[in-house]
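Of the protein chains in this complex, all but one are displayed in their positions.
Showing chain A:
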Amino acid sequence: MRQSPYHRPRDPFWYMRRSVYRRYMVREATSVFIGLWMLNLILGILQLSRGEAAWTAWLTWQQHPLMLTFSGLTLIMAMVHTTTWFAIAPKAMPKFIAGKAVVHQQVVIGHWLVFGLVSLFLLVAVYWGA
């Protein structure tokens, strides 16, 4: 039998020590909420495929305070994800595009403009598409 490898003792809440660590953990935690929410959405599409009664039951379940709390937390966490993702986007880009220096602030503003357009388009599509 192989001896289990040595693990240096570590504070399990190491990320509470500095605000930059805490913000990092909040950013990573957004994935837990978005992932669970995606599974809930797949459940909704399953119910939609099973007929009207099943769909209405799923939609009614979304009105439950527990689900509304979950949706609210997911909305906040999704906004955290969007904000942090847009903030690092210019840093992941080339420094120069077509010989011109990339201005970080412009890239971030551009991302938010597209975000606004996408959100507006989806809202309008569901509002008038119905």
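Assume a residue touches a chain if its C-beta (ideal position, glycine included) is under 8 Å from a C-beta of that chain, and two chains touch if they have at least 3 such contacts; residues count from 1.
The rule is short, and it goes like this: contacts and distances are computed from a predicted model.
Asker: Between "Fumarate reductase subunit D", "DNA polymerase III subunit epsilon", "C4-dicarboxylate ABC transporter permease" or "Peptide/nickel transport system ATP-binding protein", choose the name on the UniProt record of the chain that's been left out.
Answerer: "Fumarate reductase subunit D"
Asker: May I ask which residue of A:16, A:93 or A:114 touches the chain that does not appear here?
Answerer: The missing chain is touched by A:114.
Asker: Just name the one of A:66, A:101 or A:126 that touches the chain not displayed here.
Answerer: The missing chain is touched by A:126.
Asker: So which bits of chain A touch the chain we can't see?
Answerer: Interface residues of chain A facing the absent chain: 7, 10, 12, 15, 25, 28-32, 34-35, 37-39, 41-42, 44-46, 48-49, 51-52, 55-56, 59-60, 62-63, 67-68, 70-72, 74-75, 78-79, 81-82, 85-86, 111, 114-115, 118-119, 122-123, 126-127, 129-130.
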